[in-house]
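Missing here: one protein chain of the complex. Every other protein chain is in place.
In order of appearance the chains are A, B and C, and numbering begins at 1 in each one.
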């Protein structure tokens, strides 16, 4: 066990990280700095201060990172229409790089030589935290208590609290969810419990952010979102900050039963796991972003983006946000977005998002050429013959020499 | 104008291709063979016989290709989770290679030296027909009347009918749709009319196969589909042929308002165009296929498939089904599907498809390892440390040498 | 035939383009502006002035574009280690976008509404010229005489000269090469003649820039090149401009028999063609660039570049330099090159280039970690176990469930 002087702990104020705070003091005999961030998880962060103080913590950091989260992480990711394994909007993955960045900043400010987190040894989050930490502060010591201790059940944790006089108030844990959950402005996730059987349907009362489609309003809701350089800057004509945009879309989307997802995904550590996700705002954003791109992006740029996206999604899912290959792709993605400006009109109804209109000063949609009516010579249909003939040439030669495609 | 002896015409029995049949006789002074296929467009094909006879056609081919269409074209495409530009399920694109193959077979049987089609000079279909024709019969002459003649409006076509005594009954055309439509077992498409304004919402009465989500039943419909080697072979335990599977899913999906899509897409000939599509069965199949793959496919195989998919979709969209590069990808895709067996349970409700369960004898989901509970040593959490440390090594070295990722 | 007022002609001063200059005047009854560029083809460009004047041309542009060529086209391309079809260094392809750009600038300056070039209708160059022209000046009229006229042999061209009093001096054409050649600072190419038989070896006296390896010096030549941001800025410690770097490397490489290539390539227009190329400096640059990247680039960045390269090469070969997808890739490539600084030592000997040393202030090579000797704990070998175990997990699970890889 390496000597540790001071450790920055990603601290939620909950049971697990409260135990960790004490366990770190006891086990490493080091100072603990707590860091609690508001990234839109929907719980007050200020109460974490008193809890940390009660644990004897002297350096306590509490930050509101919501705007930074959406502006510098969520929005850049959505510029790429990022989806992991065809379904997942990466709500958990994208929050980790920000937490890590801030943790390392605090480590540098406070002279800490270590960081600690409450992620388990089976999941992706440990990887995301630690890859980022090593990339930003290569000499840092990383402590992952779940991989070290034997407090591997809620009962043992409670016992530890008692035996170590951890005075945290867990009244909020009374109606403890049977699921392992994680939330931020982009999504809330559910794992564990009955979800460990992939044939079992999730219970309706599991979902927290969205009404069930059945409970959603019987009339559609229309909204109009405005993009600048690939990011939404206004809803229904109202300019908004990034975090406000996402919060608003979550609210509208949730009210219409939008954004529920139930999948089995492949973790970076090698196993499959079942997860349920609620991403109301993100689901709307993805659909709207594709729609505004559909009229403003060049075809080959759009296709190049599509072909790069799976790898970009993998980078984020696997924890390589703070890696040079992610940055290299990001500049290409961002380069493509200068022209992604305009409005998209959407219809939200009982779980479904439909695009019903898109317009842009930067549109490449050309009515004169696209029309089924007379185009007054804008497009010469005769050109198509040569286009096809030469595109077919290699196949004509091959077939002429006897190669069969059947 | 090249000399043509005999031409096989893809003949629908409608106004356009009836005019073409006569125009070919008049213009090229050649024999015309008509070929009409049932690919699930939902109209009787047998009436085309009498219409062709009335036009003086002697060799008339009418084929039911529905099973071949789904088995050899739709299913192979869905094995790749194919989507064009993030949205489009390629309903029109995938029908063309089959039509072309059959047209060329008939040309070979009847000794024809040319083929003709009714696709316009602005669209993708001309490319798909002709690339296939050249690939399968390199010396064939292709005639595309819409690129040659000047009958570029419905009025001129009607006038041509009259002046050339074309006795076709167009009563069915009285309530002519303002949209250009194309249908087969996989989808129905709409273009033109008010859709040429991408800001205008499609009218509700345009849609033909699906009820509007608002009109759909107020209670969800659950179905269970069974996969073998990546293809659906049974619904709710009932074994079915490929075409029956798709027809059944269209019916269930359509009744629940599923599968409507409104997009602007990039055509291969270089322009953007607005299209609306109804693909009820395909929408369900895609979702279900991803779900069964999620528990049966290896992670890296799944990711490799995802990274190849955009190119595969482009090949099909652009008309390169009968090309060796498509075949090369297909063998890789098919190789991956041997293990894609099992059941998926789906919930259909007012336009949305949700996966609620998946199970398989070939599952790679391992409850013992994935569990949040005690796994009895199935997974050693300590391994994660080395995994992360070595994955971070290149970044630690770089950061240690002063490279900053911020 | 469209009405043309004034046309800018890419004019070499040779037979073909002299005939074109006159033919344009006669056929289109338009003014002709000639444009002759020095891109390092190794012939004087100034004599083109008198020849153009003799043809009655009033607006004559003669430019030395060598520095711009290497700085803005060759160097950016080499940053990606670009090779087409595993072999070809794209010497012809990369010169076309520059010619086109300048032609369009001149068209804009002189008020011309058309451009013309001397490329044939079978090759790639017509595509490269014209795609660029349309991208930079969408309304431009492009005239490609070789696709229009019937002067399809040298004899007919000579006859045209005589009958049209074209007073150009073709004495330099007396010892006319049997090959079709194209040269610029990056390479010289040979096509046609006996090369049309892909089984026939090129004759030794065809090659112009390099001595045969057999004739090269019997002792190796060592050179040292210095990179800044991916570009060579000095040779043997001597700072040089881009064009000087390439000229110098051509001279040293040619003297050592380096850079000959004999391939069959796939043209964009659909046919295969045999070409021989001499690219002495480029061959050295590619090898050196990979070497400097090998110690300065992050592994994943290098691999990402490698995976993008074939598509980037295709874009350049096919003529899409002035396309947004090329620009999108370029910003990613350029982003990766900030750290590509340092020196490479090379050994040139009878046709072969060997890297024998590389060093950099930005090196990521870490002797302490890489060493076979005791590394004093810089690397913990125990980490490898967890690394391997988790990377193997998905395969262990699959094998445990009975999947066989044999």
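As a working rule, contacts are C-beta pairs under 8 Å (C-beta built on N, C-alpha and C of every residue); 3 or more make two chains touch, one makes a residue touch a chain.
Because the structure is a prediction, the values reported are computed rather than measured.
Here one chain is not drawn; of C:38, C:68 or C:191, the residue touching it is C:191.
Where subunit A meets the omitted chain, the residues involved are 298-300, 339, 362-364, 366, 369, 379-380, 382-387, 389-391, 393-395, 397-398, 401, 403. Contact between subunit B and the absent chain runs through residues 266, 269-271, 298, 300-301, 303-304, 311, 320, 323-325, 327-329, 331-332, 335-336, 390-394, 397.
Listed for subunit C, the residues touching the missing chain in the whole complex are 81, 85-87, 101, 120-122, 126-127, 130-131, 134-139, 142, 144, 146-147, 152-153, 180, 191-193, 196-202, 213-214, 218-220, 260, 262-266, 269-274, 290-291, 294-295, 299, 302-303, 306-307, 310-311, 314, 322-324, 327, 345, 347, 349-352, 354-359, 363-367, 369-372, 374, 379, 381-382, 384-385, 387-389, 391-392, 395-400, 403, 405-406.
The criterion applied here is as follows: only the chains that are shown with their structure count from here on.
If you lay the C-alpha trace of subunit A over that of subunit B, the rotation comes to 180 degrees, to the nearest 5. Between subunit A and subunit C, two chains of identical sequence, the interface residue sets overlap for the most part, with shared numbers making up over half of the total. Centre-to-centre separation of subunit B and subunit C, using mean CA positions: 40 Å. Subunit A and subunit B have Cα centroids separated by 31 Å.
The mean-CA centres of subunit A and subunit C are about 42 angstrom from one another, to the nearest whole unit.
Listed for subunit A are residues 266, 269-271, 303, 311, 323-324, 327, 391-392, 397, each touching two or more other chains.
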